[in-house]
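Yeah, one chain of the complex is gone here, protein chain that is, but the others are all in their spots.
After this line comes chain A, so read on.
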Amino acid sequence: MDLSCIISSGDLELYLLGMLPEEEAYKIEQLAVLLPEVRLELDRISGTIEDFARTSERNPSAGVKANLMERLRSLNVDDHNAGAEIVSLPVNEAAEANNTSTDSAIIRPMKRYNWLQAASMIGLLLALGIVILLASQNRENKKELVSLEQRVNSINRNLVEQQRLNLAASEMLKMYENDKYIKIRLLSVPGKPKAAAQVFWDTDTKEVYIADISLPQTPSHKQYQLWAIVGGKPVDAGVMDIPKHGVQKMKVFQKADAFAITLERKGGSPTPTLEEMYVMGKPS
């Protein structure tokens, strides 16, 4: 199953209708971040649901908005107040405590320094210590949380990637099992490194697919190109986008005597570079 299968599976619709279990919904969210096509389709479906909800004749009563805006306004005020309080409170306390202690130390003689004040100072220092301790622990926790989050994200990314590979593999398995495809194994030609690829040729639509490719890594300015040998002549069957996993649809051929893959410049060549032929195979 590739991208188009994810999109056509119906899972995206279920996700937006709120019908997917949490873990699966989470997977869809991850896929949407990774694959723009999925994101686009989700937007489209969400648009349909939105438009559909609008075709209703039903509306909230007119008074709801005024009431709501009033509540939002008071939230806004609360926000500002809350912010001010949090900042001012501890500062004032600390300042007052400071004042009393300097007062007693400088203006009054030492013997007037009473036990109550000393105790409150100790209390204050203790409290301060605890606050500092908690704050540093909090910082540690936050650091840990961030690194945990990063780990979870990377695991998730791997999972999504793994899933895509699985989908691709199961798609390929299905093609192997399906009798309507002619299976042609392309094997390495003499003098080239060991390599292989699989061609599936649809007997109904005559479409040619390439899959299960294990070919040497290409330099970035080169690309593998598939050729069909028709009547002794090589005919371009398309350049290959996916180096390793998945099934790629190539061109349509009514007949072909063999298939071969050569390494060509990026974008493909009009005629194959025969020295750069890696694999070849004939329908049995």
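Structure notes:
Going forward, contacts are C-beta pairs under 8 Å (C-beta built on N, C-alpha and C of every residue); 3 or more make two chains touch, one makes a residue touch a chain; residues count from 1.
Note that contacts and distances are computed from a predicted model.
In the listed set "ABC transporter permease", "(2Fe-2S)-binding protein", "Ni/Fe hydrogenase" or "Sigma-70 family RNA polymerase sigma factor", the entry agreeing with the UniProt name of the missing subunit chain is "Sigma-70 family RNA polymerase sigma factor". Touch with the chain omitted from the figure is made, among A:23, A:57 or A:204, by A:57. Residue in contact with the omitted chain (choice from A:29, A:171 or A:276): A:29. Only one of A:69, A:152 or A:252 touches the absent chain when the whole complex is considered: A:69.
Taking the whole complex into account, chain A touches the unshown chain at residues 8-14, 16-19, 29, 32-33, 39, 42-61, 64-65, 67-69, 71-73, 75-76, 79.
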